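One chain of protein is taken out of this complex; the other chains stay put.
Right after this comes subunit A.
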Amino acid sequence: MNTARFFGDTAVLTGRSLRHIGRSPDTIITTAITPVAMMLLFVYVFGGAIDTGSHESYVSYQLPGILLITIASGVAYTAYRLFQDKNGGMFDRFQSMPIARSAVLWGHVLTSLVANMISLVVVVLVALLMGFRTGAGVLDWLAVTGIIVLFTLALTWLAVIPGLTAGTVEGASAFSYPLIFLPFLSSAFVPTETMPGPVRAFAEHQPVTSIVDSIRAIFAGQELGNELWVALAWCIGLLVVAYVLATGAYRRKFA
């Protein structure tokens, strides 16, 4: 494949879907609203009763989990937009043009990245208003951003699969519900030590816990242990599997 063509086409198509977001900023607001509501609920309702066993404030404790919930709900829009392109005939039009084949998907994936980053900034700003504080420096923030970007890319490529294969628009976006639920079965809101055996076993061996623990440690200025490598392995592993499945589904549909 011609690399210059790929980058040129991806840039044009990313510009197109970014324009969609600019025209319907509600997709960014709604992506941010649910996590913000959850954050208010957890901090001001449940938070007082939760003993995290750490010195940091509860708002700081639960923020990493809220960030992951934001991403999980944000990628549903990628599935939705892909579904619309597929059903509205835009895909057929692009596919019958002499453009780089994968640019059509990458345009949506990069748009998801940009949209999610904006939603995440909104959530972090609200958390700051609620008393979230961190001593994290520029490098720490870069590390957090790196983990978040990897996780967003992984979930976005995962969202591409239902976007391409779902039969209805509801089906295309419904896949994100279990993803939004995952942080609840993790160390995101309560320490896993309080959970009964099997739940705890699940919580400690699913991707969210290691990612949450890593981000939390970076924000708190704590020493990072194994969890960072586990988190990175989960993110990259998910990304590779989702990418392979998504591009496979794409080839089968539009070979």
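Brief remarks on what is shown
FYI, a contact is a pair of C-beta atoms (placed from the backbone, for glycine too) under 8 Å apart; a residue touches a chain by one contact, two chains touch by 3 or more; residues count from 1.
As a working rule, contacts and distances are computed from a predicted model.
Look at the chain that isn't drawn here: its UniProt entry, checked against "Glycosyl transferase family 8", "Lactate utilization protein B", "Tripartite tricarboxylate transporter substrate binding protein" or "Glycerol 3-phosphate dehydrogenase (Quinone) subunit B", names it "Glycosyl transferase family 8".
Checked against the full complex, the candidates A:45, A:97 or A:138 give a single residue touching the omitted chain, namely A:97.
Where subunit A meets the missing chain, the touching residues are 8-9, 12-13, 16, 19-20, 23-24, 88-90, 92-99, 254-255.
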